[in-house]
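Here is chain A:
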Amino acid sequence: MFLRQCLTVAAKDLRAEWRTKEALNASLAFSTVILVLFSFALDPNPEMMQEFSGGLLWLVFLFAGALVLNRSFAREMQNDCLDALLASPVPVSGLFLGKALANYALLMTLELICLAEFGVLFNVRWLGNIGALLIVMALGTWALTVVGTIFSALTVNLRLREVMLPVLVYPMMVPPMMAAMILTTSLLNGDPIGPGNILWVRVLAGFDVIFTLLGVAFIDTVLVG
Partner candidate 1 sequence: MNANFEYLCYGLMAAWLIVALYVLLLGLRESKLGKELDRVRHMVEPRGK
Partner candidate 2 sequence: MRNRILLLLTAAFAVLIAWNLKHILLGLPDEARQDAIFRILYFHAPAAMVGLTGFGVGMVFSGVYLATKNFYWDTLAASTTEVSLMLAAINLVTGSIWGRQQWGVWWAWDARLTSMLVCWLIFAGYMMLRRAIEEPDTRARLSAVVSLFGTVNAWFVYKVIEWFPRLQHPGPVLSFRTGGRIDRQLETPFWWMVLAYILLAVILVMIRMRQESVAREIDSLRRLAHA
């Protein structure tokens, strides 16, 4: 029942997004521009790519992802949609998870496209460890989604919403982003996830679990009070 409610909310968001494609287009355009700018700024050679590939990729995900996450609750402000949602029989935690799932789908789509662009622009082979890479992306993106969604809800009523969301979210993303960047760099270099790296996967998983629980627990406080 609860799951069905979450999925309904997620489907609503995804449908709205699919019809307008606002956030997706904007973030895709933004990420492409950033990738091109980075390739001009850094003039990548294979040695440098060996060290920085993961870091660069996740930076792009972070920047472009902020656009998607911002829209998540901002979209509900018009016509008092947020109040309507809060008044509906869907529990607030269900609303949060539903929106998080929708954001997750959008972010993963964005990231897969970015990955392809990244491979082309920076001459990086990513098909090698694709399975492990997808797992790392999945875990890291969920971390970004869950923190971003709760802070999107938090900043929805502020004047400086577009500024406050990154300012609050990015420092909090340091632990999972570090883990994701390290893992991605080593995966893109062709090394599989071994006993040296498994620690970072645990960090990602732990972060995901803890912050999902925190988000579900406090979304009520944030939205309703």
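The definition used in the following text is that a residue touches a chain if its C-beta (ideal position, glycine included) is under 8 Å from a C-beta of that chain, and two chains touch if they have at least 3 such contacts; residues count from 1.
Picked so that all candidates are chains of the complex that A comes from, given by their letters.
Just so you know, these numbers come straight off a predicted model, no measurement behind them.
J.: Taking the stated C-beta criterion, I'd like to know which one of 1 or 2 contacts chain A in the complex.
T.: Contact with chain A is made by candidate 2.
J.: Flag every residue of chain A that touches candidate 2 in the complex, lowest number first.
T.: Residues in contact with candidate 2: 147, 150, 154-155, 157-160, 164, 167-168, 170-172, 174-175, 178-179, 182, 199, 203, 207, 210-211, 214, 218, 221-222, 225.
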